[in-house]
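To keep things clear, I will list the structure first and then write my remarks on it.
Of the protein chains in this complex, all but one are displayed in their positions.
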Amino acid sequence: MIDFIWLIIGLPLLAAILLHFVGRYLGEPLSGWLASAAIGASFVFALVAALPFFDGGAEASTVLLWEWMPAIGASLEIQWDPLSALMTLVVTGVGTLIHVFAISYMHGDPRFARFFTDLNLFAASMLTLVLAGNYAMLFLGWELVGLCSYLLIGFWFTRPSAAAAAKKAFVVNRIGDVGFMVALMLVFTSFGTLTFAGVFERAPDVLTTGTATAIALLLLVGAAGKSAQVPLYVWLPDAMEGPTPVSALIHAATMVTAGVYVIARSAAIFELAPAASTTVATVGAITAIWAATIALAQRDIKKVLAYSTVSQLGYMFLAVGSTAYVAGIFHLMTHAFFKALLFLGAGAVIHAMHDEQDMHKMGGLLKRMPVTGFTMGIATLAIAGIPPMAGFWSKDEILASAFERGGWFSFLFVIGLVTALLTSFYMSRQWVLVFLGEPRWSEGVEPHRAPRLMGVPLIILAVLSIFGGLVNTPFRYTLEHFLEPVFEGISVQHPPEGIGMFLILAGLSVVAGLAGAGAAFVTYRQPASSWQRFEEGLQPLWGTWENAYRVDDVYGGMLVAPGKKAAELSAFGVDLPLIDGAVNGIAGFFVGLGARLRPLQTGYVRNYAALLLAGAIVVVAWLLAGGL
Amino acid sequence: MVESLVFVLMAIAAVAGAVTVVVARNPVYSAIGLLGTLFAVAVLYVLQLAHFVAAVQIIVYAGAVLTLFLFVIMLIGVDKDETREENLPYQRKAVIALGSAIILVAAGLALFTDFQWVPAASEALIPESTNGTIEAIAEPLFTTWVVAFQATALLLTIAAAGAIALAHYRKRDI
Amino acid sequence: MVDPGLYMTVAAVLFFIGALGMLVRRNALVMFMCIELMLNAVNLTLISAGRAMNDINGQVAVFFILVVAAAEVVVGLAIIVAIFRRRSTASVDELNEMRG
Amino acid sequence: MLSALILAPAVAALVIALIPARRSEVHLPLGIVLSIVPLGLAGYLFWIFEPMPGYQHAVDAVWYEPWGIGWTVGVDGISLPMVMLTALLVPIALGASTSISKRTKEFVVFTLLLEAGMMGAFLALDLFLFFVFFEAILIPMYFIIGIWGGERRIYASIKFFIYTALGSALMLAAIIGLAFTYTSEFGTTSFALADLMQVTLDQGTERWFFAAFALAFAIKVPLFPFHTWLPDAHVEAPTAGSVLLAAVMLKLGTYGLLRFNLALFPEVSVDAVPIMGVIAVVGIIYGAVVAIVQPDLKKLVAYSSVSHLGFIVLGTFALTSGGLQGAVIQNVNHGLTTGALFLLVGMLYDRRHTKAIADFGGLQKVMPVFAGFFLFMAFASIGLPGLNGFVGEFLILIGSFATLPVLAIIASFGVLLAAIYMLWAYERVFTGEPDKEENRALVDLSPREIGLLAPLAILVLVIGLYPSVLLDKIAPSTEAVLDHIESSTDFVVPAPGRLDFVFTAGGDS
Partner (left out) sequence: MPTPEVNWLAIGPDLVLALAAAIILLVEVQWKPRARALGLVAAGSLVVASGLTVVQWLFAADAAGSVAELSAFSGMILMDGYAIFARFALLVVTAMGIAAGWQFFSDLGRRCAEGLALVLLATTGFSLMVSSNNLIMLFLGLEVGSIALYVLAGLTREDKKADEAAIKYFLMGSFASAIFVYGVALIYAGTRQLTILGIGDYLGSFIVGSPGVILVGIGLVIVGLGFKVSAAPFHTWAPDVYQGAPAGVVGYLASVAKIAGFAAMARILLTAVDDFGWSFLPVIAGLAVLSMLLGSIMALVQSDVRRMLAYSGVAHAGFILTGITGLSSDGILFYLAVYGVQLVGAFAVVAAVSGPGGSSSDISLYRGLSRRSPVLAGSLTILLLAMAGLPLTSGFVAKFGVFADAWFNGHEWLVVVAVVASVIAFAFYLRIIVVMYMEDDAAAPIAVPGMVRWVLGLAVLATLIWGILPGSLLDIVADALPL
């Protein structure tokens, strides 16, 4: 079994290659089904392969595929342990559903097959990332998912905005990757290897706190880039230019959570760098509330989800930062369910509204598309943290752990709580704006119920969003035990013991959730005019949020523009005139010298004679001077 | 005693002639000056027992060469005064500079070094050894120097052929 | 008797004058005479040196230099005549088509 | 074997030259066919090459005994990849030259002569012989640029020639000096690398000689600030010229630094590590920054070469196994990707007769296959893991971190900048709607062109995922270089897993 573990990556990859070459002949929907089948198969395979872990018996095992860069101890090896297994299941599971959804969503697109090629390639890359047995291979997947995100965001490349967004995503990610690379340099130089086993085993003996912190923070930089944390989150909202299934799969469920995964994976290093962990948590908390506020005021249905994703990722960072790794992973999983569901639902809505994304032009859709409506409703409740939805358990565990950690973290706990409030508010706002109230559709738009093929994944995800939380309910902590072997020897933060404390905290977050949701209902059930007045009333704050604090403009003004200036200066102000000028100058100097000397050759014999005599005198004088 | 007197006179004559060659505005005068120098130098030869060479000097130079010079001067009619003003830029300055430079070098040699004209001079002069009679010259000329003597033939051939090639216009060529 | 050095000094002076003459006269013929002056200086040097060193070869050498001088004269005058035929001038200052 | 490798192209050139010019239709095809021969030989060489230190298949024939010069050629893990690269790219470059309309015959002849020269330069183990080839290849390249180039071809070709010759001239002086030192130490005269490696120079002299060699190679690479001939040469050169120039000829510089500077002047090389490192890193960043705003695709790729080659030099002077292996393999990688990029730009130029980025837009819609190849190669040169560029740069970065941590960190920003200029260029050229009228009619790649690009693409992928295919053969030789340096200086190659080293050695950069 374990020897064929590579099939998990291999199947989607194979499908991708196949589709790349024969896809256009398969056409739709066949190529879509092929892709879905591939990833589905690897889900099944992963499930079977993961069975041993459920009874906690099996050991983690690594499989060496082949040497990659021996000089730096980098090889392609798969590590199969509960954590990677869990991630694999999430990726393949959610992935399969989204694939299926996409078959009908992408219906009619001229580059249908290409889309599934890229989607499968992404799946393969993501699996490479989570199955990697060493940092080098992890980085391989890390970058490949970035590539696929680039390809898929820019899938509709004829839209300049899409192309720009794709480039932005990749470049911003690259900024993080620089940090990541430097981290790897440090790791290799300290350990002489990049394999997880080797590194984590010897970390305590090898690493000084200083180095550990350095590595950890650099990893954080990388993670912040990939997982859209402050200040590198700006690419994610733009990434919504991609087709909605892409947003669901890459920019909600899987890729963006890679950062969380890496930090959890590197727990052994963070263990030695508490300061770094605190930083992670703080970054997470800030991101969470920052993005939540922005999400409040968005009109674009997908932008709301995008910022909520950023915010939720902030939660996960808060979790892993407060070393509640399991909680982080847990939330990662549940979030994958309900956020994927939300995106797919939004996709269905957009599909139905003929690519209308402005929520002000929606409303009253519940009657038209009940399945979508209800499933999205469930997801909204889930994300709002209303029990017994999945989101409740995971989010609550995060907050509880942060609270339990105490000190600075209790402040972060408060932020988290406030964010919870905001979250439920803007999510409910969205749901209400889209599905309730009177239709505000622009004329000609005739919403139709989502095709069945779209509906099925929605329902499945809805179910998961409801019961997904039960894998790690308090006091049973199935997931906790499942992941124990991964984090053994590492102090993992747990929620407070004792039912009382738990109830208090849970109560708090539930209250927050309900309050937010209630407020949203109250506000947005009323006719448009009134809630528009409400939003007006919150100016200018509301406007600032709507414009996402103008961060893009700030970056543009502070980084991009000056950078371009600098480049132009060095190209046309330094390179051409100075450096090249010097080269040509030297050449010109000799030619000029020649022209200067030419008159010496006057053509007059008597001048020649004078020159000759002068030469003679010099020669003789020199000889005498040297010889006597 | 006598030798010294003659030497002084002839040295002056030679230099005077040379100066004439350079400064005379009329080529004819220059030629006459050259003639004077040649004669004076010939006498200096005689003073040093180079009788044969002196004779050749008079015959070949004064006789043939100089006549040729005058002949050409007349032929191409440049026997008229030339202006003295210098129309080449810097030439005059150059001449002055170079002249003084040479004098400086010479003065330096004479004053600051134990300059000897003939460091290899033998202490005792043996007049017979350099008594330039015809026999004395002929003997090395036709033994040691014979090949050089032959080479002079080439020289004269070239002179002849060259003169023809340059100056002799056959009817066809004109 | 007179020190040979004096003779050679005179020769040097002649050579010097001849050399400067090359620079100051623009008439090809006169320049040419200056060259003759220089050759005479050489001859005088050779003879004086030879005498000082009891060596007859100095005089023999002079003989050859005389021949060379003669040959040079012939060719030189031929060239001057050829030029004069075409340009009717003997001034080298008017010959500077080629320069630079 | 190796002699055949060098002589085969020369003979081929001769054959072509003997065909009368009016049979212009046969020259190019025949040239391509004949240039397969060296490729075959190289392939066979690769097959029989034993992964072990030292030179293999060495030939040592006396050339002129009194001068101690000889036809001394041999191949090791450092030169083998370069030979492969040369042999592979010449047929491709020729295949890409169907648009050469005038004087096809001369073109093919010059290209083949160029190949012979480059082979010789990579295989020569006698400094005299090396210099002969090193200098001789200027001539065909000069003609290729000067005759078949663009408008400012003459300026570019002369600049290229003089500039490169200047560097090598001083190297010649240094070579003579080395030989002289050898003679005064050992009595006999010799120019063989193996012999000259034994001379002991006083530090002053060694510094001068090192500088002379380094300058020659720095101009060839080209390292900042000697790079300005490169953009001109590339912009003006015909496609084949650009490909061979970028892919192979520049490598003579990096190869020379690795093969000669490190071997002949270990002492100074060790001292020079910080300096060369700084120069290299400045090149990396500077080249990339300048590339961002280039209005011309070829110029952009040219400046990107400056940046990439900076990595190679950095790796070379990192003096760690990672760095050296990275440098060698990056030679190949840069050859493949940049060569391919120049091919692509050339194909575009053949269709559209412009290289200005501003003239394009939305090409992905009209020529998707072309766009696909371009994006592929672009990502390869960005250093995307899984493609070859990453292998080299990652090895170099990690390898050099042990010796020059600060520089390595700065250098890693080059990777970021690469993404910026490549993707921005891609965005402007390929995405959006093809709004310009001329662009709408463009036809996608022909099977021939795909055939030219496919092998490169495949190699890019293979090296990216299974670099051992090269590294196994490279590693012994690079290790030998390090052993030589360690044995002849008190330098200790930083062993991985000794972080303390970093922060002690970190100071000096």
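Observations on the model:
All chains are identified by letter, namely A, B, C and D, in their written order; residue positions are counted from 1 within each chain.
Methods note: a residue touches a chain if its C-beta (ideal position, glycine included) is under 8 Å from a C-beta of that chain, and two chains touch if they have at least 3 such contacts.
This one's a predicted model, so the numbers in the text were calculated from it and none came from an experiment.
Taking every chain of the complex into account, the chain not shown here touches A, B, C, D.
Between the chain not shown and the residues D:12, D:96, D:114 or D:147, the one that touches is D:147. In the complete assembly, the contact with the undisplayed chain comes from D:135, out of D:76, D:135, D:206 or D:393.
As for the chain not pictured, it touches chain D at residues 63-67, 128, 131-133, 135-136, 138-139, 142-143, 146-147, 153-154, 157-158, 161-162, 165-166, 169-170, 172-173, 176-177, 179-180, 183.
Contacts to the hidden chain, counted on chain A, fall at residues 587, 590-591, 593-595, 597-598, 601, 603, 605, 607-609, 611-612, 614-616, 619-620, 622-624, 626-628.
In the full complex, chain B makes contact with the omitted chain through residues 109, 113-120, 139, 142-148, 151-152, 154-155, 157-159, 161-162, 164-166, 170, 172-173.
Methods note: only the chains that are shown with their structure count from here on.
By number of C-beta pairs in contact, B-C leads over the other of A-D and B-C. Inter-chain centre distance (chain B to chain C, centres taken as mean C-alpha positions): 5 Å. A straight line joining the Cα centres of chain A and chain C is 97 Å long.
In chain C, the residues touching two or more other chains are 19, 23-24, 26, 93. Across the assembly, chain A contributes residues 602, 604, 606, 610, 613 that each touch 2 or more other chains. Within the complex, the chain B residues that touch chain C are 3-4, 7, 11, 14-15, 18-19, 21-22, 27, 30-31, 34, 37-38, 41, 44-45, 47-50, 52-53, 56-57, 60-61, 64-65, 68-69, 72-73, 75-76, 78, 82, 86-88, 91-92, 94-95, 98-99, 102, 106, 116-118, 120-122, 125-126, 129-130, 132, 136-137, 140-141, 144-145, 148, 152, 155-156, 158-160, 162-163, 166-167. On chain A, the positions that touch chain B within their shared complex are 602, 604, 606-607, 610, 613-614, 617, 620-621, 624, 628. The residues of chain B lying in touch with chain A in their complex are 88, 91, 94-95, 98, 101-102, 105, 108-109, 113.
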